[in-house]
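To start, the structure under review is shown below, and the notes come after it.
Selected chains only, in their assembly positions.
Labels run A, B and C following the written order; every chain starts at residue 1.
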Amino acid sequence: MGPHTDMTRGKGYRVIAEFSIHPIGEGTSVSKYVGAALAELRKAKGLRLQVTPMATIIEAAKLSDILAAVGDAHEALFRLGAKRVDFALRVDDRRDKERRMEDKVRAV
Amino acid sequence: MGPHTDMTRGKGYRVIAEFSIHPIGEGTSVSKYVGAALAELRKAKGLRLQVTPMATIIEAAKLSDILAAVGDAHEALFRLGAKRVDFALRVDDRRDKERRMEDKVRAV
Amino acid sequence: MGPHTDMTRGKGYRVIAEFSIHPIGEGTSVSKYVGAALAELRKAKGLRLQVTPMATIIEAAKLSDILAAVGDAHEALFRLGAKRVDFALRVDDRRDKERRMEDKVRAV
């Protein structure tokens, strides 16, 4: 990523994201692959994670840490033998207010 | 929806979905609007809900019930004054195996 | 959908959406299934469609027409034999300004 990355973010601010991944064409049960992706996210430094029935919520100080972990998770599925992998990443980055993932649930 | 809807689904099977909504152009804090959408989902019959930091997980016996509730949630934001509303809905429908939203988390 | 649906929308306003669908566990090539979904969208009245490499863009006067067509497309995959189907729908609904799908591309 370029030199401008994250230059406007203060200490204490967090990016909150959501990541969902699965192989296409490896049977209807994909939990082995989802588990391998999750293992990569857990290995990454500086991420807080929450597993939900449809995705994994990721909180980090920097977007680049999330993107690196997502890239590693993606490769993990191919190492397990997947031939086609789809993922979806949604990112919510707010810099006018410090907040953690719990705050978003509390607010509604 | 047409006459073919849900004809292959047995009793006990559940559609699991994820719904995220916000207005664009009503300030950076959108929890009032998200709360209104959630109130609509809670009014809908037959849905199980779990709020996460990035979305609401919805479980239902029929996709059509989810789609109707999502449509109602969408309109609720305009009634609150929003001029532009974006939402994302992801649906996972599996008919070879009965499962609830908890089972998906447990499997990984 | 409830009685409040679309009550604030004037004539000429259009909802613009994006729909992506595939089976999980029916092989890595899913174009037969995507084609069946697309055939359902084409049968639906009142939709304008644009196929892209990652999704189908849908424009309609009413969100309910989009949701009904999406539900029919979803069922079409099960009729073809899919046991698990995932879809993603993103909706952008703007009511302060009339626009068509072409306008969004032109503006950027």
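One rule holds for everything that comes next: contacts are C-beta pairs under 8 Å (C-beta built on N, C-alpha and C of every residue); 3 or more make two chains touch, one makes a residue touch a chain.
Since the structure is predicted, the reported quantities are computational estimates derived from the model, not experimental observations.
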item	value
Oligomeric copy total, full assembly; chains in place: 3	4
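In this section, only the chains that are shown with their structure count from here on.
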item	value
Cα superposition of chain A on its sequence copy chain B - rotation in ° rounded to nearest 5	180
Centre-most chain, if every chain is reduced to its averaged C-alpha atoms	B
Interchain centroid distance [CA atoms averaged], chain B/chain C, Å	16
Gap in Å, rounded to a whole number, between the CA centres of chain B and chain A	21
Centre distance in Å when chain A and chain C are each reduced to the mean of their C-alpha atoms	27
Chain A residues counted as touching two or more neighbouring chains	28-29, 88
Complex contacts: residues of chain B adjacent to chain C	1-2, 4-8, 63-64, 67-68, 70-72, 74-76, 78-79, 83-96
Of all residues in chain C, those that touch chain A in their complex	22, 24-30, 83-84, 86, 88
Parts of chain A lying in touch with chain B, wherever the complex brings them together	16-18, 20, 28-29, 31, 34-35, 38, 50-55, 57, 59, 88, 90, 92, 94, 96-97, 101-102, 104-105, 107-108
